[in-house]
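The structure that follows is given in the form of structure tokens.
Apart from one protein chain that is not included, each protein chain of the complex appears where it belongs.
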Amino acid sequence: MNPATEAVPNVTESVRYARGWEKLREIDGKAGENVIAALADIAPDFARLLIEFAFGDIYSRPQLDLKSREIGVVAALTALGNAAPQLKVHIHAALNVGCTQEEVVEIIMQMAVYAGFPAALNSLFAAKEVFAERGRAER
Amino acid sequence: MNPATEAVPNVTESVRYARGWEKLREIDGKAGENVIAALADIAPDFARLLIEFAFGDIYSRPQLDLKSREIGVVAALTALGNAAPQLKVHIHAALNVGCTQEEVVEIIMQMAVYAGFPAALNSLFAAKEVFAERGRAER
Amino acid sequence: MNPATEAVPNVTESVRYARGWEKLREIDGKAGENVIAALADIAPDFARLLIEFAFGDIYSRPQLDLKSREIGVVAALTALGNAAPQLKVHIHAALNVGCTQEEVVEIIMQMAVYAGFPAALNSLFAAKEVFAERGRAER
Amino acid sequence: MNPATEAVPNVTESVRYARGWEKLREIDGKAGENVIAALADIAPDFARLLIEFAFGDIYSRPQLDLKSREIGVVAALTALGNAAPQLKVHIHAALNVGCTQEEVVEIIMQMAVYAGFPAALNSLFAAKEVFAERGRAER
Amino acid sequence: MNPATEAVPNVTESVRYARGWEKLREIDGKAGENVIAALADIAPDFARLLIEFAFGDIYSRPQLDLKSREIGVVAALTALGNAAPQLKVHIHAALNVGCTQEEVVEIIMQMAVYAGFPAALNSLFAAKEVFAERGRAER
Partner (left out) sequence: MNPATEAVPNVTESVRYARGWEKLREIDGKAGENVIAALADIAPDFARLLIEFAFGDIYSRPQLDLKSREIGVVAALTALGNAAPQLKVHIHAALNVGCTQEEVVEIIMQMAVYAGFPAALNSLFAAKEVFAERGRAER
């Protein structure tokens, strides 16, 4: 890396980081913070890039509302079917940004058409766990 | 199969079919009809099941608005990355039910976070083709 | 939804449901019933659609014998590698409809050629669990 | 590599190769030979391993009939949805070893349940092309 | 977005962009520039994020040499099997940063073990095209 590059004070970086961290907390709440904490002793730079890029750059863009973004993410992770922990984080996130439980169930059901019934079933059972966790937390 | 089953007049079937066909036309327009037509000489029963189940049963449910459904489908097909023709049909569909081009681009961009940049790039280029087709059609 | 649609008595629906339920029990036995029961408090409509569409519409068709259908499903779920619970249900199902354990092992082994050794290995270990469960049940 | 290893005459290798080549021709016919020919100038060793392992080792095993093997392969490649050329080769293969066109269509339709409608649709259109090619060849 | 955020001059951003652009050209050459150009009229912001994040943040890190990075990318895109244009760009890239054609063929062949023969075959045929393109360019 160019030493000149390194000498530039990371002013904007810290702005992206701060904006991303705020957005992460707004969307994912405690679950998002836990992911970042779990990365601290294995890949702290990756935690920083996740905050800066995913949350500071992408989620902060005004072109699409957060509810639509989370419907898309729940749909995609349901269809991919290989990222169970992240699917649960984003079912929480969808509820955090204004989706109802009924809407979350519905977008998962629709994925049966595009990715098959097993993908939808496994995601529905993840949603069942998330709804139960939130039910316990609300009491 | 039980002959008794066969003897039941397909009253409700025809209702599901009619409801599904209407919904298919509302969402997918001509592109949806073309898919059905292309199935006629290879698997006409599959065309019927697609209309009855996907459109008559799932898309007709009132629990989620069509715009949210299509955002979820564009996100999922972008992430899966292995169904180019259907992705294009659903980018059209998203625009048909009220998404702006900017919103379509945005949900695809977000998939870079969840399924990688190649998946997002290929979907953006599909969107570019769809937007061009519609631009030509509108002139 | 058109109120007229709703007024049609669900005669055929109940036939599809009954036919599907019977087929589900024939193929998946207790494991299939458990899936339906687990959906009751999260997405009961999805359970109904699964019975009506997957079992009432598809599995009930006479064009292919159940043994061939289950060989195809075990092969596909092995290759996809992201639906472990459904894979186990369908290894049971394959044995229920007439496959030998040796045939199940063989179709899974063949998937090493089409989806790689990890996919085949994980499916073989699922088969090992299923065979053990059935061994215990038979005693 | 151990020089001793290299000194062993490849007696059994040539047996595996011959057995695999014969099996490849039985199953895939001309389409299989074309794949091998296309590898000659890029990865001839890979062509040899494909013949020896996939056809000499796996397909030659007596534990499962060829028709069941091809039903499994068509199902798996339909579900994966990312290997169009191989899917067409194996739709040909399924027909070569005794499946009817109706059975091929049926196992593909069933994949809508396990991998979604887009996967099944794209595979049905591949089948349509294969059936047309064979129709022309038979005339 | 916080107006304060917007007021910060994009000093570091432009450094990340410049570093990324330089890295993109080093690795992907003309093919990389073409991808960026193709995004100009559909999603210019995505082109910027691709340069800044993928190339400015990730590829610029000194923790792994470029040759190892490209071996990993060719392996991954071969295994995923759903991103043909990007696979070709990265076969070029692997050769640009010091892999031999023999090494590229070898890492692709190895993917037969982890993702099946169809994935490896399609990637070998992509490599064949890339090698031919470069052969023509060199003359």
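We call the chains A, B, C, D and E, going by the order they appear; numbering starts again at 1 in every chain.
The rule is simple: contacts are C-beta pairs under 8 Å (C-beta built on N, C-alpha and C of every residue); 3 or more make two chains touch, one makes a residue touch a chain.
Note that the structure is predicted; figures quoted are calculated from it, not measured.
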* Looking beyond the chains shown, say which of A:Leu64, A:Leu77, A:Ile108 or A:Ala127 touches the absent one. => A:Leu77
* Of C:Ala38, C:Leu66 or C:Leu121, which one is in contact with the hidden chain? -> C:Leu121
* Go through chain D and note every residue touching the omitted chain. => 1-2, 5, 8-13, 15, 19, 45, 49, 53, 57-58, 60-62
* Structure fact -> Contacts from chain E to the absent chain lie at residues 53-54, 58-59, 61, 63-64, 67-69, 71-80, 83, 86, 102-103, 105-107, 109-115
* **Interface with the undisplayed chain - residues on chain A** => 35, 38-39, 41-43, 45-46, 49-50, 54, 77, 80-83, 85-86
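Quick note on the criterion: only the chains that are shown with their structure count from here on.
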* Asked: Pick from B-C, B-E or C-D: which interface has over half of its contact pairs in common with A-E?
  -> B-C
* So what's the Cα centroid distance for chain B and chain C, whole Å? -> 26
* **Distance between the centres, which are taken as Cα means, of chain D and chain A, whole angstrom** => 40
* **Separation of chain B from chain D, taking each centre as the mean of its C-alpha atoms, in whole Å** => 31
* To do: Please list all residues of chain C that touch 2 or more other chains.
  => 45, 49, 53-54, 58, 61, 77, 79-80, 83, 86, 111-115
